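Structure incoming, see below.
With one protein chain withheld, the remaining protein chains of the complex are depicted in position.
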Amino acid sequence: MLRFLIKRLLLGTLTMFAVSLVAFGMFFMLPRDAVATMCVKNCNPERLERVRVELGLKDPLIDQYTGYMKGIFVGRDLGSAQGGFCDAPCLGYSYTSSEEVSDIFARVLPVTLSIVIPASVLWLGLGIGLGMISALRRGTVFDRLAIGFSLTGASMQLYFVGGMLMIIFVYTLKILPVPHYTSLWDDPLDWASGLVLAWVALAFLFSAVYARLSRAQMLETLAEDFVRTARAKGLSKSRAYGRHALRAAITPIVTIAGLDIGGALGGTVITETTFGIQGLGRTAVEAVRLGDLPTIMATVLISAVFIVVANIVVDLLYAVIDPRVRLS
Amino acid sequence: MSEALLRVRGLTKHFAVRQGATGAKASVRAVDGLDFDVHAGETLGLVGESGCGKTTTGRMLVRLLEPTAGSIEFQGRDITTLGRRAMRPLRQDLQIIFQDPYSSLNPRHTVGKIVAMPLEVNGIKPAGGVKQRVQELLELVGLNPEHYNRFPHEFSGGQRQRIGIARALALRPKLIVADEPVSALDVSIQAQVVNLLRDLQRELDLAFVFIAHDLAIVRHFSRRVAVMYLGKVVEIGDRADIYERPRHPYTRALLSAVPDVAAFGEQRQRIRLTGDVPTPLNPPSGCRFRTRCWKAQDVCATEEPPLVAREGSAQQVACHFPEAVGVVNEHVSEVAA
Amino acid sequence: MRSRAILAAGGVLALTVALGACSENKNTDSDVDTDRVASGAIATDPKDSMGPAKAVEGAAKGGTFTVIRQTKISHMDPQRVYSFVGLNTAPLYARFLTTWKDDGKGNVTLVGDLAETPGVNVNKDCKVWEFKIKDGVKFEDGSAITSKEVAYGIARSFDPDLAGGPTYIQEWLANDAAFDTKWDFKANKTSLPPGLTTPDAKTLRFEFAKPHCDLPFAASLPATAPLPPAKDTGVELDNKPFSSGPYKLVKNTVGVEMLFERNEHWDANTDPVRNAYPDKFVYKFGPNAEAQTNRLIADGAEDQATLGWNGVDSSLVAKVAGDAGLMGRTLREPTPSAWRLSINTQRVPDLSVRQALNYAIDRSGMVKAAGGDLKVAPLTTLMPPSTLGFKKFDAYPADIEKAKSTLAGKTPELVLVIGDDSGAQELGTQVKNDLEKAGFKITIKVIPADSKLDETKKKDNPWDLYLDSWAADWPSGAALLPVLFDGRTIKAEGNSNTSYINNDAINAEFDRVLALDPAAQAPEWAKLDERIMKELAPAVPLYADVMFVMHGSKVGGVYIDSIFGYPAFTRAFVKQ
Amino acid sequence: MTHDAASPPYLQVDDLRVRFSTADGEVRAVDGVSFGLQRGRTLGIVGESGSGKSVTSLAVMGLHDPARTRITGAIKLGGRDLVGLSDGEMRKLRGRDVAMIFQDPLSALHPFYTVGRQLVEGYRTHHAGASKAQARQRALDMLDRVGIPQPDRRFSQYPHEFSGGMRQRVMIAMSLMNDPALLIADEPTTALDVTVQAQILDLLADLQREFHSAIILITHDLGVVSQVADEVLVMYGGRAVEHGTVAQVMRGPQHPYTWGLLASIPSLHGDPEVDLKPIKGNPPSLINVPSGCAFHPRCAYAMKPEPCAAQVPQLLAVQADGHRVACHLPEPQRISTYTDEIAHVGVAQ
Partner (left out) sequence: MSLSQIGTDAAGVDATAVPVAPQPGMVGRSPGRLAWARLRANRTAMVSGWIMLFFIVLGLAAPLIELLYGISPFEQFQDKIANNSLPLGYFGGVSGEHWFGLEPQLGRDIFIRLVYGLRTSLFIATSAALLTTALGIVLGIVSGYLGGWIDGVISWVIDFALALPFLIFALAIMPTVTARFYGPRDEIPVPFRIGVMIFLFALFGWTGTARLVRGQVISLREREFVEAARASGAGLFHILFRQLLPNLWAPILVSFSLAVPGYITGEAALSFLGIGVVDPTPDFGVMINKSLSYAQTDPAYLIFPGVVIFLLVLAFNLFGDGLRDALDPKSSR
């Protein structure tokens, strides 16, 4: 297990390294000139050139890359125009937003977390719950409704669901405010009411997938001998299914959930666009549009970290759930 | 006896595994130095409990697994390290039947295609056409030749096993390794398949390596029997020797543990072995059976007993303290307590 | 049973369909005074520059005024402010040399802000200017503002690290576009740039190599805000500017929220334009125009004293316009942001083709494509009506037949470049369809929206047509026509003259008019506008943006300023 | 062998019928099976796959899905009819009065929980007042009793750390946690090696003596039955075809199917060169059971069409005490056929 983990960590690092290289290379292939975008009315070629030098864009590519990566681990001096020395982990200074990228993240990461974490709790709960109940009541009306729900959900587009939710709850019934983000610590109620539609829309779509998956898993597990053993011991249905079947059925779901949540943390672009909320996803999209290298690098790296870490966490969770993995 | 069809010497297979938290490399000594011969037209039974290496041995004989050491000579030719192409002509004489009648047939192929596969792979075009040849084979194994275009899922377990046998016969082999060919079948069907194999052996002069854990079936089908324990042959000999005059304590214990209908009503002297078979990852030193042997002494832990024949007999045994010759393992009629 | 779930989903859809279907969409009167013409002058009476500002009817002191906006303000450092939101927010926490008295209806007067008058043209040749700083003006720490701090503020705008702000004064002082190479601020922090002197604590003196009659206008930009050298935190000033205005920034969560509270040292009696009624100003960032509008339509308790900076979203214009109650909480004024279809005259040298382009564009369709007449107002002149001295004319009334006959059977193949944002694409489609009706063959080239800005500013850009807009920094033709059409300014990249027109006669006219007294210039610019259109047709004027903003029910005193066309807060108050 | 006919049997199954509805049709898994079993005795149920032997035992445990399964007849356990009991009532009996051991101990034990936890859980379910320590002590006692060395170390290990035989011992320990009066062992040794099988069978016999419980041993192996069972019930196509004491069935089998089973099994004795006598054909499908006697298509002695292909034979007593058989052949013919044609081949000498 330990060896396996070390191997996973090494591979994850290799992945991150490859991702950073690709992201960096991608920026230099982009047909965009971040510097030219920065000047509004009063540009001249000399000034543009000087800014390029100042930002280090004239350095050899390798130096630029190593400089950026070094900044993450030990910090680096960005020059007076970019606020001087940037402490590790330095994600650079945004060309277009005139602030340190870590400041941008401090702002947008809570937004994305606020969308993804409650939504994933909701979709996992709803999806797994529905799937489990519908597996236990296979063939009943409930089961068929649940299947219908999951197929409908799986066939919907987030922006369409989001749009319809807003039409219904915000514009027609007027029981919810227009989606927006407020910090949880400032006003929990406003935080929730501003994001609840995003949670519901995401949960609707994702829970559909989980309901299908967990229904199939549960059906498979219910056919396992150990569930029969549990019943033969005289355990109640709820205990036999809730403890014995659920725990075994949940393992493959953990894998997918880990990857989904990891992926979602890396950016919920469509959700953010649909509900007009500025999180990591839209920040990333705008960074690419503006050719803002430090922000591109940081967003790509952060979302990749989420996925790589999610992968490793899933492996760890596996070990927690399944002692066979733990001890092998 | 004539020149052996198959000569196995020192056949060994170690699997590398990682174990423990550190993932240290270790090797599972699945098969550890086997010697035996199989002659044309005869059956060698290979018995032993799970994990004794009999299946691994079978797989190595047909080159599905690469031996770690030792040699396999087939028809006088060393095939231990032959490449796929060089192996091809020999494959025709050396086939295998598998245990699981469900997984051994490709569910997406018709019976005809399954049986014809060895022909196709080896580019053999029999006179009269592939179809005719396949239908002959089907008939040979007791299936309706009209079933040529049917799919495996339409057949029962016994019938599927017949299809598997037909496939093995397609190249007219001289030796068939039969790996637990009946253990997945219902009792009433087992007898059908065993009878079929016996008929085929008589008709086609086939040699078999018959691998099974069921001692009664092995006895019924094999003239010679090798008993394996933890990757080693502990006793090998003629059927009568092994079943009537076993010399290795393990063979005796094994035989006495078989619940035999025929023994109903008789009180038998049961040898109760304690514990389980040790892991082949770390087999006991010396004699591998010593941990469960009631006769074990100090020497058993230090010296590995060689497989030796009693003078004037083909029966070989690997034991420091073999049973005396002539002790018959008959059901002993003693009054129960 | 699966079908049942689908039926349920269908039911929800049917419900919403029914909701949407119950009203008929009709043409409505937009009620925007698009023909409004600006008038104004530079104050000659020093009394105009004296405080306090005229009281606003119905206004009361107190309350918190909230502004919501989608994205953060790029710069708060007055020397770096150049965005519209920055320009209209800066007056809250900074004072400038001059400023505009504005009734929000196009009647403007330039007055002194920190200065006692809007500048003295010492030799009447526009080369030497003097400003006297008022008495009693103070920073947020109570220290007095003198000409030294104003001069330091101007000096630091030479620092390339502090780029972003306007560059007029720097370029004029240095007499060079590359002003920062002429005078290095970092190396000379204790001295002042050439031509800028402070003979005493009250006086600020500019000496230019060339006449710059627009200096009083240029001095109205926030770059003339004062700063004590000791308070210069460099790039950090962006997050925490040092206040000279009626409010100070007390809390700044970058990109999330800014809180302004009163600067107790600000004296209303020195200030001719700022009433400073609310106790606090709060800026909140995040919601897009649609969300802002929806919140304001709802007029919830916390949004009643709120203004949505990004305006009524075009998708909601119909909803707001259809409701008199909502319209009562909107401001709708034409702005100086003028859109035109620039013609790259290097690539389209044939005047008749450029004239045919002008004839072919149907502005009523353009208005619909751009979001309706509450969003834009059609424009046939290069200068928007908000320019001082504006005169309406239409050199090429829309007429497909006329366009065809002007082309005389030619089918010019032109490439129209647009950005990849969705609004531009609709306009592109509209332009293409209009032009193709007249016989043009148009290729639409989509490039990233942001790079379009700078790519078309490159002299040798490969395109024929592009959509451009320009908003002058002050309502004078001088800040528009010479900037956009003086061919002598053309450089390799970073051009404003994106038509790349270079006509000697017109260039000479620019020089002539620029040397006139500002008051005399206004009618001359209008004449020149018409002449450029008729003789050169370097662009097709399309429309001017209409500022259509909405606010909560307790907002009062906000007006759309006549200079930039955005909401201004100097007279804002919260209804009690 | 004493057969205490006076006291009523602890388990009495009467005309048990179990049917499942499936997409392909109704499965008549058990079709009119009756038998009784005293405490302290072992009944071996023998049959091939699909004969209904496992379904019978699951019916006794009440482990079928009520929505898809129709169970009629009576299953009386200590006088109480289990058919029609609610799941809640049935649950109280399961694991306490009647316990079960399954074929594959690896899959029957939950892979994610320790052995101890799984043992304790079964005990505490039926001993609401028992403390954790009591339950643990009970579990340790039972582990020790079934011959697991170092029970307190093993207690906190997971099933995959046990060998096959040890796992089956754990299963047995688990089934004995609540002193059940009836123990159902469904092919308990099929997955095990012969030497381990012998250990487990011995253990079961020891435990039965100690706990005086009734045991149903389900197996396809007549050899196992002949060693450990007191009575034998032979099943075919969902029906009981022969029922009697081990001696009766082994020494004088009356049903052609039983003959077939005995003749087709190779033995360690007798002449290995003589061919086995397999039963021809294949076991029937339970969806489409042959009419009349389900065995008639494979039966060498069937009288077709009447009555074998037309009427279902009743399980009727033969001369010997308590020996019953369901066959249309007249009893004398059965006896003569057996002694003349069958007894000398195969195993039954």
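Odds and ends about this structure:
Per-chain numbering from 1; labels A, B, C and D assigned in written order.
Note that in this section a contact is a pair of C-beta atoms (placed from the backbone, for glycine too) under 8 Å apart; a residue touches a chain by one contact, two chains touch by 3 or more.
Since this is a predicted model, take the numbers as computed values, not measurements.
When the missing chain is restored to the complex, the residue among C:Asp159, C:Asp232 or C:Asp313 that touches it is C:Asp313. Summary of contacts with the chain left out: across B:Ala24, B:Val121, B:Ala240 or B:Val308, the touching residue is B:Val121.
Touching the chain that is not shown, out of A:Met164, A:Ala192 or A:Leu246: A:Met164 (per the contact rule at the top).
For chain B, the residues in touch with the chain missing from this view are 59, 62-64, 84, 87-88, 91, 95-96, 98-100, 103-111, 114, 117-118, 121-122, 144, 146-147, 149-151, 153-157, 159, 164, 167, 171. Those residues of chain C that touch the chain absent from the view are 2-3, 6, 9, 13, 16-17, 19-21, 23-28, 30, 290, 294, 313-319, 321, 364-365, 367-375, 415, 420-422, 425-426, 428-430, 432-433, 443-448, 461-463.
In the full complex, chain A makes contact with the omitted chain through residues 11, 14-16, 18-19, 22, 26-27, 29-32, 135-138, 151-152, 154-160, 162-164, 166-167, 171, 215-216, 219, 222-223, 228, 231, 259, 263, 266-267, 269-270, 273-274, 281, 284-285, 288-289, 296, 299-300, 303-304, 307-308, 311.
The criterion applied here is as follows: only the chains that are shown with their structure count from here on.
Relative to the whole-protein C-alpha centroid, the nearest chain centroid is that of A. Once the centre of each chain is set as its mean CA position, chain C and chain D turn out to be 91 Å apart.
Shown for chain C are the residues that touch two or more other chains, of which there are none. For chain A, residues touching at least two other chains: there are none. By the touch criterion stated above, chain D contacts chain B in their complex at residues 48-49, 163-166, 193-199, 201-202, 220-224, 226-227, 246-247, 250-251, 260-270, 272, 275-280, 282-283, 347-349. Interface residues of chain A, counted against chain D in their complex, comprise 139, 224-226, 228-237, 239, 244, 247-248, 321-324, 327.
Looking at the complex, you find that chain B touches chain D at residues 49-50, 156, 158-159, 186-192, 194-195, 198, 213-217, 219-220, 239, 243, 253-265, 270, 272-274, 276-277.
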